[in-house]
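Of the protein chains in this complex, all but one are displayed in their positions.
Labels for the chains are A, B and C, by order of writing; each one numbers its residues from 1.
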Amino acid sequence: MSERPEALRFQFEDLDQQRAADEFGMWVFLLTEVLFFGALFLVYAVARWNHPEAFIDGSHLLNATLGTVNTAILLTSSLAIAVADLAVREDARRLARWMLSATLLLGLAFLAVKGYEYLLEYRHHRVPFLDRPFEWPGPDAREGRLFFNLYFAMTGLHALHLVVGCGLVCAMLWLNERSRLPARLTAQVRAAGLYWHFVDVVWVFLFPLLYLVR
Amino acid sequence: MRALLLTFAALLALLALTVWIGSLELGRVTIALSLGVAFLKAALIVTVFMHLRDAGTMIRIAALGGFLWLGVLFWLTFGDVARRDAGADAPLEPTLVPPRDGKSSGSGE
Amino acid sequence: MADRDTLPRPNYLLDGGTTLKRWLLTTDHKRVAWLYMVSITFFFLLGSAAALLMRLELLTPEGDLLTAEMYNRMFSLHGIIMVWFFLVPAIPATLGNFLIPLMIGAKDLAFPRLNLLSWYIYAFGAAFTVWATVAGGVDTGWTFYTPLSSMFANGNVSAAILGVFIVGFSSILTGINFIVTVHRMRAPGMTWFRLPLFVWANYATAIIMVLATPVLAITLLLVFVERAFGIGIFDPALGGDPLLFQHLFWFYSHPAVYIMILPGMGVVSELVACFARKRVFGYGLMAGSILAIAFLGFLVWGHHMFVSGQAAYAGLMFGLLSFLVAVPSAIKVFNWTATLFRGSIVLETGMLYALGFIGLFTIGGLTGLMLASMAIDVHVHDTYFVVAHFHYIMVGGMVMAYLGGLHFWWPKLTGRLYNEFWGRFSAVAIFVGFNLTFFPQFIMGYQGMPRRYHSYTPEYEPWHVLSSAGAVLLAIGYFLPLLNLGWSMLRGRAAGDNPWGATGLEWRTTSPPPPHNFRNPPVVQREAYDYGSDDAPVPDREMPR
Partner (left out) sequence: MLESLADILGAVTDFGARVDALFLVMLAASLILVAALVALVVGFCVRYRRGRGDHAGPRLDHRLEYGWSLALLAVFLGFFAWGAWVYVDQQRVPDGTLQIRAVAKQWMWKFHHPGGQREINHLHVPAGRPVEIVLASEDVIHSFYVPAFRLKQDAVPGRYTRTWFEADAPGVHRLFCAEYCGTQHSRMRGTVTVLSPDEYAQWLAERTPDEGLAEAGARLYSALGCSGCHEPGSQVHAPGLRDLYGRPVALASGETVIADEAYLRDAILLPEKHVVAGFDPVMPSFSTQIEEADLMRLIAWLRAESRAGGNDGRP
């Protein structure tokens, strides 16, 4: 193999073993993330089961257009990082740089839109946990609070993951310039990509459940 | 590269589909359909973008295992939530003197 | 071995830096195991001190020693510490960390730095929680039931929840590390069905950690935001469901009780095989039962909720599944017994602990079945019957197994031998003290003594007095191994590579092992527990009768 031996950590016998271990480890980590978010979805499902009307009313109050735009942004960012992964693999560092930057920008754009939505929520008095009046057009104002609490908890946690993802992509950009160990870089970008796609998958479920199921 | 672009196109198409389904406002049916579309989208991302199609058995098990376990969590929790005594819902603010409706007066008196 | 007191070189204790800094920045799994061992011992003492205070308070029916609030803080502190900071990491993070790479013939875990990181996360989270409980106190019990924990309890609940949340990630990282290690790092020839049962047990434990802990994490996070920011999620006043919290909590915490027993079962399998000099009876079935327990363990959580107002339908399913999980447990007990049959048995310290485990685990398990028989649980739920049940399994079972394993592998950990007489003496003392402490709790539990009671009605007093007396004996018992093992580190004789004549790769390297475990990479040609063959290792010291 042409890889430099420095890329091999002491506990492994060869690079194949190392690569397999790294990738498997990343997937097991994502498995824990699936359960982490999954339980949150269960909380949503139970609340919705108990109060279907309030949740339908609630989803009407969200801005589905912004949500759709955001979904498109995130899907595009996923494409960008997938291309970056390919580029790094072929050692096309310039393309990789462009694609990683695109990913980062799209991620930030998503966060900006999300922030704008939060601002709208705030202006319309739909942030139940702040010390200001909560306004709800329908009959079930209490359950409405529950809906918005869940909305903020779920999207907030997702946004937090996205922030971490952006940090990772920044790190990848830096490594892409500096790294002298292509084998290592490929593995790192692969791992960052897996994480990014996972965060995307979470949103793919969040979006219809919060904005669309009316 | 082609695979990536095709997948991306499919994802956008599915996004359009799900928005359209949502706009129909079909109640329960919407949930089922939207979730179906979401699973399709997730499957595309996972198999193509995340390279699950080239991955080994253990990685596939890890990827599916999470969903399987969530299935267990949902199944057994709803075994309770969906089957609770329907009459058990109390007014949200239990009053000091619970309402004296038909249920509460002693049927034996 | 030239001198009977010098240890072979190089070894991981002396080579690789002996300064505190080198220990705190180590990535050697054997040293990380020590970091964990020291910290869990500290937490065990802290949790025990709380238990001792509780037992003193319960000597009399009136609440005279502690105020009600103090008492409630004590059992919360006790439960939180004992479960998350002591028993969950007890065997996996210490013996497991040390032994898994050795047993499968690897140089280290797959991710050594991650391993050190999980210790730091653990230490930070645990210290944070202890700070929270000292500054302000937590009086929710270890179960954090809402809405008590989210809206009513006073004190530093948010911080404690955050601390447990943090420690959860340490568990998750350890789990990931073990899973990948067992899959990817096995030495040539070490096939799945040649793995020692201890590795199987820790592998299954790791799977549970990875699948269950995230659910606890998110659940605690939700309680935290509800309490700290008023983002009501379980709040009944908003139409939230307090029972949903219980489902999520027990979805973690029942599997977690298997996190707290499977590694012990693994230890006992090793000890019984070695000290009976026989291959474990029904190896395949033993490995299978471990996996079956891990899997079925995920399906029974609702047996903690039989009187909570959960639907009867769900209760029936959970009850039935709870009985199913008992079958693989019973198979294990049976197979340990069958391993003894026609063995060549010595009652070394480790073996005494192992036998104690078998008996006490069986009692705890059978009373678990009574609890799972729904009608009985209606009566004894939240009484001392439950308290006795889980102490039989967790203290009588897992702590015994931990101590047994610690004695068994002590020569490997330190290269030295402890005093055998005091070893056995303390095993017996702990066994007696344990039963005196917890058996009376079954009786008063069935008579209706509720748990988490600071003061109680006088008819239960005699049983409480017995129980408190036992706790004092138990306290003395627990100090003996501490002294004996501590003494051996200073004065013990050098142990030699394989003092018990055990099979297993860990005994094929020196005691203590060199930094990267093996001088020559091992190649495995035999199945585990190959005690029957002619060239099986023999004890290199005289065994007592």
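Just so we're on the same page, a residue touches a chain if its C-beta (ideal position, glycine included) is under 8 Å from a C-beta of that chain, and two chains touch if they have at least 3 such contacts.
Remember, it's a predicted structure, so these values are computed and weren't measured experimentally.
Here the missing chain is touched by one residue of C:Leu59, C:Leu117 or C:Leu340, and it is C:Leu340. From the options C:Tyr145, C:Phe390 or C:Phe408, the residue with contact to the unseen chain in the full assembly is C:Tyr145. Set against the missing chain, the residues C:Pro214, C:Gly239, C:Gly423 or C:Pro440 yield one that touches it, C:Gly239. Note that of C:Val138, C:Ala153, C:Val180 or C:Leu474, the residue touching the chain absent from this view is C:Ala153. Only one of the listed residues, C:Leu52, C:Leu291 or C:Ala330, touches the absent chain: C:Ala330.
Screening C:Gly17, C:Pro458 or C:Gly486 for touch with the missing chain picks out C:Pro458.
Touching residues on chain C toward the chain that is not drawn are 61-63, 67-69, 72, 139-141, 145, 147-148, 151-154, 236-237, 239-243, 276-277, 281-282, 285, 306-309, 312, 315-316, 319-320, 323-324, 326-327, 330-331, 333-335, 337-338, 340-347, 355, 358-359, 362-363, 366-367, 369-370, 372-376, 378-379, 381-383, 446-448, 450-458, 543, 545.
As a convention for this text, only the chains that are shown with their structure count from here on.
Chain-to-chain contact here is organised exhaustively, every possible pair of chains being in touch. More C-beta pairs touch across one of A-B and B-C than the other; that pair is A-B.
Our note on geometry: chain B versus chain C, Cα centroid distance of 35 Å, whole angstroms. Computed centre separation for the pair chain A/chain B is 18 angstrom, with centres defined by C-alpha atoms. With touch defined as above, residues shared between interfaces to two or more other chains in chain C number as follows: 183, 211, 215, 237, 239, 241, 244, 251. Counting partner chains per residue, chain B has residues 58, 65-66, 69, 73, 77, 81-82, 92 touching two or more of them.
Touching chain A in their complex are the following residues of chain C: 106-112, 172, 175-177, 179-180, 183-185, 210-215, 217-219, 221-222, 225, 229-233, 235, 237-241, 244, 248, 251, 516.
The touching residues of chain A, counted against chain B in their complex, run 20, 23-24, 27-28, 30-31, 34-35, 38-39, 41-42, 45-46, 49-50, 56, 64, 68, 71-72, 75-76, 78-79, 82-83, 86, 142, 190, 193-194, 197-198, 200-201, 204-205, 207-209, 211-214. Per the touch definition, chain A reaches chain C in the complex via residues 10-12, 17, 20-21, 24-25, 28-29, 31-33, 35-40, 42-43, 46-47, 50-51, 54, 128-129, 140, 142-143, 145-146, 149-150, 152-153, 157.
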